[in-house]
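This is the structure I have questions about; it appears just below.
A single protein chain has been removed from this complex, and every other one stays in its place.
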Amino acid sequence: MNFASDNWAGAHPAVAAALSGQAAGFAPAYGTSDLDRKVAARVSEIFEREVAVYFVATGTAANSLSMTALARPGGVAFAHREAHMLEDECGAPEYFTGGARLSPVDGALGRIDPALLDRAIRRHPAAFVHAGQPMATSITQATEVGTVYGLDDIRAVSGVCRTHGIPLHMDGARFANALVSLGCTPAEMTWKSGVDIVSFGGTKNGCWCAEAVVVLNPDIGRDMPFLRKRAAQLFSKSRFVAAQFDAYLADGLWLDSARHANRMAAALATAIDVSSKLRLAWAPQANEVFAIMEKATFEALQKAGAVFYDWHPPYGYAGPVGESETMARLVTSFATTGEEVERFGRLIS
Amino acid sequence: MNFASDNWAGAHPAVAAALSGQAAGFAPAYGTSDLDRKVAARVSEIFEREVAVYFVATGTAANSLSMTALARPGGVAFAHREAHMLEDECGAPEYFTGGARLSPVDGALGRIDPALLDRAIRRHPAAFVHAGQPMATSITQATEVGTVYGLDDIRAVSGVCRTHGIPLHMDGARFANALVSLGCTPAEMTWKSGVDIVSFGGTKNGCWCAEAVVVLNPDIGRDMPFLRKRAAQLFSKSRFVAAQFDAYLADGLWLDSARHANRMAAALATAIDVSSKLRLAWAPQANEVFAIMEKATFEALQKAGAVFYDWHPPYGYAGPVGESETMARLVTSFATTGEEVERFGRLIS
Amino acid sequence: MNFASDNWAGAHPAVAAALSGQAAGFAPAYGTSDLDRKVAARVSEIFEREVAVYFVATGTAANSLSMTALARPGGVAFAHREAHMLEDECGAPEYFTGGARLSPVDGALGRIDPALLDRAIRRHPAAFVHAGQPMATSITQATEVGTVYGLDDIRAVSGVCRTHGIPLHMDGARFANALVSLGCTPAEMTWKSGVDIVSFGGTKNGCWCAEAVVVLNPDIGRDMPFLRKRAAQLFSKSRFVAAQFDAYLADGLWLDSARHANRMAAALATAIDVSSKLRLAWAPQANEVFAIMEKATFEALQKAGAVFYDWHPPYGYAGPVGESETMARLVTSFATTGEEVERFGRLIS
Partner (left out) sequence: MNFASDNWAGAHPAVAAALSGQAAGFAPAYGTSDLDRKVAARVSEIFEREVAVYFVATGTAANSLSMTALARPGGVAFAHREAHMLEDECGAPEYFTGGARLSPVDGALGRIDPALLDRAIRRHPAAFVHAGQPMATSITQATEVGTVYGLDDIRAVSGVCRTHGIPLHMDGARFANALVSLGCTPAEMTWKSGVDIVSFGGTKNGCWCAEAVVVLNPDIGRDMPFLRKRAAQLFSKSRFVAAQFDAYLADGLWLDSARHANRMAAALATAIDVSSKLRLAWAPQANEVFAIMEKATFEALQKAGAVFYDWHPPYGYAGPVGESETMARLVTSFATTGEEVERFGRLIS
């Protein structure tokens, strides 16, 4: 019963097999192999647009390079207060950009409130050097707390960005989980809704290490090949990332894996909902479930073999968390089994 | 007959198998798994000293983070004019360090001349703010042109460094090739000869992606965990790198692979030596062979299926390269076969 | 009636005369002249401790270099939400430090709330690389809204810093105004209360351009000579700054000027207090006065020749600002005359 994080899982067998398939033979290094190109073309196909694809080592790298591509002197980027970039990246975006600021914006359950975004941007009047200049907004899809921006939500954010002339980035560490949750196309969830650049993650959804910056807006990111190399993110044997994406994006594996993870999360939520020991903090929309429980229950569950972390209640969480209680996060992935969920259900029933 | 580069090869079967072995199951993320720890202990064993080991994505990252660990304000690092850091990393060390300078030092066939190093460092008097301050020296072992620093050579360089109170870094992208060439221990080639920190590379010697910064001197690198994370180089599924190193360092695989590559290079050199069409530029000491040939021969060999690159004659190369000639580099690896070398030998005989 | 800002004023006659006195003759450049040394000794005398003094061009430079001296990888500095560093420096501290984050802390009327500071620091557990690491706290004395930290307030903040092992910086752009407001010594207001490093400003208090970083804690800032030069802040004709400080710190000019400015502010506050058209937002403690008035009154006063700016109500301001009202800031300086204040008083009576 491992619900610690989707990056505690290993690799989907199809991804592992694709990797093994690259062991023999020779291929051009530094992202110039046929397989690298094939994957780039496949991503363009998926996004229904000619896009530029840059493999990188980590999600933090994808976010940080995206910010760097959008950076301006004295630049200020806007992100949700609980965004990974702000909470979990050790200042990498600030470091990569040479000092851009990430300005936290509030909003319920992990989603930026467009009105608050507008107000935050307006604190930086054009050409007023003292306050710096807005350079980008970033949204996380799915969010850090297992919710998902609807297409209208994304458009509301991108509308504010357009008003102020700044681009919109999507941190898609859990892109597939959000996509299948919405049941829309990648194009609809991104550029058709005003997104300019995406951190496209495969690692949490069944790859070993497959992250990419996908530049959707042809007007930005022209320096990305240099930005990536300068950031030490250009793999010499790049095809080992390409091979993972090749398998991941073939035959709908990425969507199937995400659907499975989301379904497991939904099953967990149901089990929690009917439990007398736990209560659901809010309804999950992707592959993360948040629940409130007695601290003693938390300990007992861990002892019984369930692995998961406690979590701080996010901005906009209205419900109470008692003194003796804690909030916990349970994450599912391609590797979560129905059997594990059932076992957990029995534990809490 | 692929002699393009050792990073055109794939993965050694044992490394590929170790990777596949990690596909199933769960393990703590971000370098905290048992396997991560096991590998760190193994590296300490190999270096005969308690070392700190930080996996990173690329050799450029290992070099750049090493420089960052040693950086000082207005810092100047000294490296051979043809060092990878200076020629092939798109300014990553300068970027990571926030603007340290790499000062080129000359020396024959890829090895820093200690007297020239001393002179270069002396141009920066202590506490003279205008000139900046020396912060490190970096040597590449094996060098970019297939030569190797002998232990005395390393000690001569580290002696100069000690005189000036600066640490010594070793870019060991081809660490194993140099090690088996010298027939000494890792401890002898590093800290026993005055080396403080190493970029320890496995990728060119049979891994997919296995690079690490190994900190030998306990007085430096204390901030490395933060430096690495801030540089977006901390893999979430870190154990996939650990698994590669685990196989690589077990049962002498890394040494056997390096010995094989060096032997293939020696065989290439012999074939070239007896050829009437090519001449050896200098004797290889690791897994890179440099030869002079007519440009027409270069073209003919490529057409006949031999893949390799031309190369600019390095500093200190005394021999002539005629107008109609070119210098070429041929690289061998764990994946080079004797049959390929023989085929090439027949082509040039 | 110019109350726009204390940096709209010119230079005190004694400072101007000191500058002119340096026109003739020769002196060693880059801060090594006798006058540079004399001033450094004088600052040590004033602070009752051997301090290190670094002249710089601007208050933003003093703050940014202070932060750089304290920076750590993934570093997070804590400052009041309305601190100059956060609101008015175009990201200079982030830029100088290569990407440190300024984390806003709340507190009433420009002063950090120690309990909130403690909570903010605790969000960064030691050795937890994801969240980055605390590196410093900065307080502004006098604050941006004309209030002053009492000695107990400073000790409460430095106590929290000490608990977490991080140093305390004071942005003293209006150091003298706060000092005479408290009626204590520079030593009491700084290192005796736990302050480690100070941005010591003279520009707003009667100099042309006289700012310095004063390092009180001998354990920090050893690289400052290089940090300053690297930041292009080392004047060649440094003695022109020294001459200003020389006059400024002689015969109590700095204290007299600050007392005068504070007295003018108090007189303005009294005039506002008795006015039926304006009301005082809070009692001034230094040389800035904040008042609420009808927007129409604001316009009328400007037309009548009073120059000052509107201002956004700070965190912790409890009073109402009506729809038709605005908050305004009036700043006094050494150059403000009693006659101006009286004229303004008549206008609003």
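Which chain is which? They are A, B and C, in the order written, and residues in each are numbered from 1.
In this section, a contact is a pair of C-beta atoms (placed from the backbone, for glycine too) under 8 Å apart; a residue touches a chain by one contact, two chains touch by 3 or more.
Note that the coordinates shown come from a computational prediction; the quantities given were computed from them, not determined experimentally.
Visitor: Pick from C:M135, C:L234, C:L249 or C:A281: which residue touches the chain that isn't shown?
Guide: In the full complex, the listed residue that touches the missing chain is C:L234.
Visitor: For a quick check of understanding: of A:A40, A:I154 or A:L234, which residue touches the chain that isn't displayed?
Guide: A:L234
Visitor: So one chain is hidden, and I want to know which residue out of A:Q133, A:T190, A:S257 or A:N287 touches that hidden chain in the complete assembly.
Guide: Checking the options A:Q133, A:T190, A:S257 or A:N287, the one contacting the hidden chain is A:Q133.
Visitor: Any idea which of B:C90, B:A187 or B:V321 touches the chain not displayed?
Guide: Reading the full complex, the residue touching the unseen chain is B:C90.
Visitor: Which listed residue, C:I46, C:A108, C:A187 or C:C209, touches the chain dropped from view?
Guide: Per the contact definition at the top, the residue touching the missing chain is C:C209.
Visitor: Please output the residues of chain B touching the missing chain, sorted low to high.
Guide: Looking at chain B, the ones touching the missing chain are residues 73-76, 87-91, 94-102, 129-132.
Visitor: Against the chain that's been left off, what residues of chain C make contact? List them.
Guide: 2, 4-5, 7-13, 15-16, 19-20, 22-29, 56-61, 64, 89-92, 95-96, 98, 203-204, 208-209, 226, 229-237, 240, 307, 335
Visitor: Considering the whole complex, not just the chains shown, which residues of chain A touch the missing one?
Guide: Residues 30, 68, 72-74, 98-99, 127, 129-130, 132-133, 223, 225-230, 234 of chain A touch the chain that is not shown.
In the analysis below, only the chains that are shown with their structure count from here on.
Visitor: In terms of Cα-based centroids, which chain occupies the most central position?
Guide: Of all chains shown, the one whose C-alpha centroid lies nearest the global centroid is A.
Visitor: Just curious, how far off is chain B from chain A if you go by their C-alpha centres, in Å?
Guide: Spacing between the chain centres: roughly 35 Å.
Visitor: So how far apart, in whole Å, are chain B and chain C when each is placed at the average of its C-alpha atoms?
Guide: Roughly 51 Å, centre to centre.
Visitor: So which stretches of chain B touch two or more other chains?
Guide: In chain B, the residues touching two or more other chains are 30, 98, 226, 229-230, 234.
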